[in-house]
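Note that this complex is displayed minus one protein chain, with the remaining chains in position.
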Amino acid sequence: DQIREYARNIIEKEIQRHAADGLGMVDYALASGGGKVMRHSEPFGKVTGSGSWLTNRNKAHADAAKMLRPSFGEPGQCFPLKGSSGFVQIKLRTAIIPEAVTLEHVAKSVAYDRSSAPKHCRVSGWLQGQDLTNPVIDTEKMFLLTEFTYDLDKSSAQTFNVLDSEASPVVDTIRLDFTSNHGSSSHTCIYRLRVHGKEPNSVSMMAMQS
Amino acid sequence: DQIREYARNIIEKEIQRHAADGLGMVDYALASGGGKVMRHSEPFGKVTGSGSWLTNRNKAHADAAKMLRPSFGEPGQCFPLKGSSGFVQIKLRTAIIPEAVTLEHVAKSVAYDRSSAPKHCRVSGWLQGQDLTNPVIDTEKMFLLTEFTYDLDKSSAQTFNVLDSEASPVVDTIRLDFTSNHGSSSHTCIYRLRVHGKEPNSVSMMAMQS
Partner (left out) sequence: DQIREYARNIIEKEIQRHAADGLGMVDYALASGGGKVMRHSEPFGKVTGSGSWLTNRNKAHADAAKMLRPSFGEPGQCFPLKGSSGFVQIKLRTAIIPEAVTLEHVAKSVAYDRSSAPKHCRVSGWLQGQDLTNPVIDTEKMFLLTEFTYDLDKSSAQTFNVLDSEASPVVDTIRLDFTSNHGSSSHTCIYRLRVHGKEPNSVSMMAMQS
């Protein structure tokens, strides 16, 4: 009976975690929470309305927001970028002290082919503030949050801690650069990118932004 | 081995329940099942197309149906109403003998802020029938189904039984009134409202409607 109670408890806890966006961690990049894709490298293939992207390279493609939405374990719910390297730049819903990022690809068991998964990645962050006139920022402002390798043998959503969260500045924008993928020469698919952390209290924020 | 078998059984059962809309209970307010938001108090903020609401207060906002759809543990999949009190009026897919209602807010672990959750609530019901010319009904027709407090420390979907289900009339319309929320002075978010019960047999229905 004690074992039954124990088993039931962890089952309920695990299902609750699963129901809470799979990880049970707040995501400041989530589209429905206010996250926005600001820029990205060249999209792949006949993505709907890609003409608008070609004529305005500083604007994100309409489908790019797929990267900031749950995939529900469905193949194809991703945004494809051309080639085996590229980048994605995301404005968070609010400024945070970043603690971790999660990169998600489609689950192994339902995927047709996972050669388009990103491999070597680095994520940087900075405080963009309201200055949206020039979305291209000084690289000196960028702070390296983490470098990692997405591993096809691990679970589909992989979380990587910020290297030195104590030292991290408050950021409202992050950029994922992938320098390789898992074999596709034509494109790399980003299923979902999440950014975790905590909101600084307003007083310290004022000081930082002034 | 017996323990393994037992553990596997409850796991399968719990996952099945989770897969069945989280609760495994029929929802007569579900949008994809024919439920409709008929009226609501003033929406909050720059909701898309809110102009149409302002010019026609007896019509529901296009986004209001979000309250009758699954949220999948995603912040933002709600309909925001102005202030800390307000109401929502819902036409069910069919007339039922109501047994319980479920109010759902976003899960604690993925929420940015839960001060917009409703707190003190009461749910009433009545039989509106085909008379849609005047969506504002006589309060004397309304039957109190349940009064409750949404508790931020409990699971995100909270089910409340109808006070006296035996005495309840057959209803096809329900109204949720919230008189307070969990701290936000600007708005209250309704993630999802479900209505459970059983369909009366057709003979008894005829008698009631005539």
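Per-chain numbering from 1; labels A and B assigned in written order.
Just so we're on the same page, a residue touches a chain if its C-beta (ideal position, glycine included) is under 8 Å from a C-beta of that chain, and two chains touch if they have at least 3 such contacts.
Keep in mind that what you see is a predicted model, and the values were worked out from it rather than measured.
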item	value
In chain A, positions touching the absent partner	3, 6-7, 10-11, 14-15, 18, 22, 72-77, 107-112, 155-156
Where the missing chain touches chain B, by residue	3-4, 7-8, 11-12, 15-21, 24-28, 30, 32-34, 70, 72, 93-94
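By our rule, only the chains that are shown with their structure count from here on.
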item	value
Averaged-CA centre spacing for the pair chain B and chain A, given as whole angstrom	33
